[in-house]
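Below: one structure, written as structure tokens.
What you see is the complex with one protein chain gone and the rest in place.
The letters A, B, C, D and E name the chains in turn, as written, and every chain counts its residues from 1.
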Amino acid sequence: MKTKYLIIVVALLALACSLASAYDPSPLQDFCVAVKDLASALFVNGKFFKDPKLALDNDFFFSGLNVLRDTLNPLGSNLIAVNVDNLVGLNNLGISLARVDFAPYGLIPPHIHPCGTRFLIVLEGTLYIGFVTSNGDGNLLFTKMLYPEDVFIFPIGLIHFQLNVGKTNAVTFVGLSSQNPGVITIANAVFGFDPKINLDVLAKAF
Amino acid sequence: MKTKYLIIVVALLALACSLASAYDPSPLQDFCVAVKDLASALFVNGKFFKDPKLALDNDFFFSGLNVLRDTLNPLGSNLIAVNVDNLVGLNNLGISLARVDFAPYGLIPPHIHPCGTRFLIVLEGTLYIGFVTSNGDGNLLFTKMLYPEDVFIFPIGLIHFQLNVGKTNAVTFVGLSSQNPGVITIANAVFGFDPKINLDVLAKAF
Amino acid sequence: MKTKYLIIVVALLALACSLASAYDPSPLQDFCVAVKDLASALFVNGKFFKDPKLALDNDFFFSGLNVLRDTLNPLGSNLIAVNVDNLVGLNNLGISLARVDFAPYGLIPPHIHPCGTRFLIVLEGTLYIGFVTSNGDGNLLFTKMLYPEDVFIFPIGLIHFQLNVGKTNAVTFVGLSSQNPGVITIANAVFGFDPKINLDVLAKAF
Amino acid sequence: MKTKYLIIVVALLALACSLASAYDPSPLQDFCVAVKDLASALFVNGKFFKDPKLALDNDFFFSGLNVLRDTLNPLGSNLIAVNVDNLVGLNNLGISLARVDFAPYGLIPPHIHPCGTRFLIVLEGTLYIGFVTSNGDGNLLFTKMLYPEDVFIFPIGLIHFQLNVGKTNAVTFVGLSSQNPGVITIANAVFGFDPKINLDVLAKAF
Amino acid sequence: MKTKYLIIVVALLALACSLASAYDPSPLQDFCVAVKDLASALFVNGKFFKDPKLALDNDFFFSGLNVLRDTLNPLGSNLIAVNVDNLVGLNNLGISLARVDFAPYGLIPPHIHPCGTRFLIVLEGTLYIGFVTSNGDGNLLFTKMLYPEDVFIFPIGLIHFQLNVGKTNAVTFVGLSSQNPGVITIANAVFGFDPKINLDVLAKAF
Partner (left out) sequence: MKTKYLIIVVALLALACSLASAYDPSPLQDFCVAVKDLASALFVNGKFFKDPKLALDNDFFFSGLNVLRDTLNPLGSNLIAVNVDNLVGLNNLGISLARVDFAPYGLIPPHIHPCGTRFLIVLEGTLYIGFVTSNGDGNLLFTKMLYPEDVFIFPIGLIHFQLNVGKTNAVTFVGLSSQNPGVITIANAVFGFDPKINLDVLAKAF
């Protein structure tokens, strides 16, 4: 009984604490197409961006995901990201996407997207994927074998990886909850650069 | 020289003004798997949700996007949304997805997602798609003909539609920048219900 | 009993999920008065805007809401918005207002503010007003007859309208929870422009 | 030429830095009408609030702003706030309003709304109003004499006051950029309570 | 029993209202080191700031907190703030810090940080500190006597003060939940400037 009340109490703190921001931030224009030259830029009422009247259908369009990426590299994987650099209309819309190709046994090594959750849809092939929770949750490992059109979620900020365990190429589509989720590849960040992290640090840590 | 400083100044303004909130909100746990019964719920330090140690690989997994939806309806289209209801691990991760099927000439009629930008990837078929800007931008129409693996962006809060203009079925994958972007189908909202909006209003408006 | 626990469980997710952002974003200066010329602009500690020491009482002041708007137009309504364009001190304060005038039987047709909730206070006249919920809530219609000094709320992102059903002019004051809530007038966006949305789309949708 | 690019660069910085959060937070339902009893509450897919199908037109309606408030008190002012307590539909919509009445020479003393900007519209009377900037901006005083239908803005978090300098009652309408902007009346907070702030503190500070 | 249900109902509103924004806003780069001249500025993919490849270890470093501040002033206190002005790497990181020195009986007078919560750690001396709640919470006074390495929290937006009640100097370290929390010193803001707030206002208020 007491426990139940504890739970309720805690729950209600949530109300007091959560209502404030749920609806507030809001856009100040329909979109902010990135401009690369001033000729197509406009200044209206204190806003400056590509004149919507000059915006083109193609500013919101990208073609080329159908091209197979070259996976002839040590990891046997490659990706094409679709973001504001190649799809200027994405600017400010809080989402981006990618196609990832895997050679047989190709790997996307353990990495983190500090600023975005990622969903993955398998188009072809068989992938072994997983992520690891933080210290607070005991560094648990969640894994799954994925087949065509399966979907998997990698929560924001957690270390995750994908391995093609099939004898054929694998292809996936990815959606990310940020226009620039960022990437930290663990191996590169910890061991990858020169000068290296102090060896005493690495020796004691690993 | 002065100009250069001005420019810097402006740059710094951007930081000063924009960065207040850019980094702030942050999760308080790795994920919040939705729980449907108390047996798998945990209460620790004022937080209460599915015990991460009881979370299952399947909580982050969805299978079934490969099934063709029934499009035998007046609009000739159908969709399956993948969200917290059928993929509990998506809870609170700010993203969702869907598969949309179109019969020949099938239509997703003009509608708005008040809370999410949508990207669309064509898997099969040929789609004529478009969106309309707000009054402030002159209610401009942006349209495009899309072929397999083309990508198109529908900015948050703008009226948009998709029409299958091919003689075959069409299939698309969709990503949305919200776990629940909401939908307002214009025809249903304005004309669709009973009692109708006052006819004087409709007559004068349309 | 079980139900009660379900409720509690759900409730407690809220705590875990809501505490993070409630307090975070915060301003980096008292105000950011918009500047139209560089003479009155200042650069201090990485901030660039109208020098607060040069800010004028009038930068926070607007006069002229008392002027009757011309309502000799097909809809029989007109408004004056008070925003950063005519009240520069409003810049960055997340709120704006307006006066709306209605001729007898004047109409503000069905429209959406994608980024702001609107409250309305009737000063004169009798208005029939309403809004429609999204598909998820069944496109329900909420309406009310309003008399002087009545207040009504139009939630963010929902289609709403106002009709003067009196034989006299009507006047309202409006407050909006954004410095630029945006407007999409349904009739204009769907039918109003040229070239029109593909007729197949409109025919099938309406 | 270089300069032009720099400018663009800066513009894009503004986007890159500011837009991360501009679009993100979004509602997960049309509205959250506060419920006072379980009979009218609904639990669907982990969300629980007044069933929108049971919501009433009156949940978004408030009547009574037309009643003159009693100003027979030492300050000669009084207000009625319209918020979630008397207008349940306002819940979570990030805005609220009030009517403030002033007797001749009535005062709303120096106070702060820590969480909301306030706009004021004068309906009747003549008010002398002002606010003071923070230390960083030199504690500057901004004041104005306001007449019927004048509008004035009090930026969030700054000390402000209103004084009726006319021989008649004054009436104002107020809009606030929060559903609960909070109030700290300086005199009450610093001198008003018992036990008082340590006198050494007050003596040294004032 | 009924009460319990009320509580639950309220609690659950929290879920519906809070999930939206908890994870969304996210950074678009590792850091935005403020630049003072263009030579070290870089433009990459629409971002413009100090080239991370030119960033220096010292951009994230500050030395000098160990220097005793001069407290020979009427209040007998002094502080050094560590913020983006003297630690450029702090730009955009949503946090700042300070060292505060107190002469015997030195005072930091009642003030508000409109945009940041403050924690205080005592290094040396004995401090009498306190804060006052808002009107809604009855302007309650919370005070404490602090000794070396004690910690105290001053919630965002509340009036607070510190007084050295020891016969020796006192030293504190402070952390603030904003890169620029702002300061409004009540005495300065209300009585401190010239021209003063209208005396009728002050007389009636205090």
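Note that in this section a contact is a pair of C-beta atoms (placed from the backbone, for glycine too) under 8 Å apart; a residue touches a chain by one contact, two chains touch by 3 or more.
In this text the structure is predicted, and so the values were computed from the model without any measurement.
Participant: Kindly note down the residues of subunit E that lie in touch with the hidden chain.
Facilitator: Against the left-out chain, subunit E lists 3, 6-7, 10-11, 13, 21, 25, 27, 29-31, 52-53, 55, 57-58, 60-66, 82, 87, 89-90, 93-95, 97, 117, 119, 121, 131, 133-134, 136-138, 140, 142-144, 146-158, 173, 175-177.
Participant: Write the list of subunit A residues that the hidden chain touches.
Facilitator: So the residues of subunit A touching the missing chain come out as 2, 5-6, 8-10, 12-13, 15-17, 19-21, 24-29, 32, 38, 43, 45-49, 74-75, 92, 105, 107, 109-112, 114-115, 128, 130, 132, 134-136, 138-141, 143, 156-159, 161, 163, 182-193, 195-198, 200-201, 204-206.
Keep in mind that, in the parts below, only the chains that are shown with their structure count from here on.
Participant: Identify which chain pair among D-E, B-C or C-D reproduces the interface of A-B, meaning that over half of its contact pairs, matched by residue number, are the same.
Facilitator: When the residue numbers line up for over half the pairs, the pair is C-D.
Participant: Using CA atom averages as chain centres, what separation in Å is found between subunit B and subunit D?
Facilitator: The mean C-alpha positions of subunit B and subunit D differ by 33 Å.
Participant: Once you find the CA centre of subunit D and the CA centre of subunit E, what distance in Å lies between them?
Facilitator: Result: the chain centres lie 23 Å from each other.
Participant: So which stretches of subunit E touch two or more other chains?
Facilitator: Within subunit E, residues 8, 10-15, 17-29, 32, 34, 38, 45-46, 48-49, 91-92, 94, 114-115, 156, 178-180, 182 contact more than one other chain.
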